[in-house]
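What you see is the complex with one protein chain gone and the rest in place.
Let's look at subunit A:
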């Protein structure tokens, strides 16, 4: 199984011995040993994945990296966060996914209004199985636990990923003042309930929700 570790906050090092990882196309910055890079069309999900990703706008250009040695990945000096999955599902925006163990399955799922408020479209990427994955964020992500009786509200612009058994609701505080242009700037939130982890970044993307 490939071993993920952070070489620094912004560089991911993956040690491989004959096994493979899927990584964002072009994110390799250096490697030691023998590596082979292969572009995977449709995020490595076959023809069906290719069509789904094209239709949903969750495009992901992915390469398969296979070999012996250590491969280093980085993307535009984004901060990198490691996630260990043991059978649960990780939901992440395709643009925030850097690298996954090739043993993990990736797919697309419908998110509804949350996606729309983030300006990321209505769909998100899922990563399932057992293994490690690396997420990218603008600034190091804060990992927050959601438990029973401990719901969490997140600004859509700061949300990057979540894992575990979580329900999400879209919460809006839009009232007549928002329409008058005197909104609070915090009118839209995603409310997470259940049991799991939510990753937020210390920065807000420009979203439709952020304006009102």
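Everything that follows uses one rule, which is that a contact is a pair of C-beta atoms (placed from the backbone, for glycine too) under 8 Å apart; a residue touches a chain by one contact, two chains touch by 3 or more; residues count from 1.
The working rule: contacts and distances are computed from a predicted model.
Chemist: Pick from "Transporter", "(2Fe-2S)-binding protein", "Ser or Arg-related nuclear matrix protein" or "Pyruvate dehydrogenase E1 component subunit alpha" the UniProt protein name of the chain that isn't shown here.
Modeler: Of "Transporter", "(2Fe-2S)-binding protein", "Ser or Arg-related nuclear matrix protein" or "Pyruvate dehydrogenase E1 component subunit alpha", the absent chain's UniProt record names it "Ser or Arg-related nuclear matrix protein".
Chemist: Among A:25, A:153 or A:167, which one is in touch with the chain left out?
Modeler: Touches the omitted chain: A:153.
Chemist: Tell me where the left-out chain touches subunit A, residue by residue.
Modeler: Residues of subunit A in touch with the missing chain: 4-9, 79, 81-84, 138-147, 150-155, 157-158, 173, 177, 182-187, 197-198, 200-204, 210.
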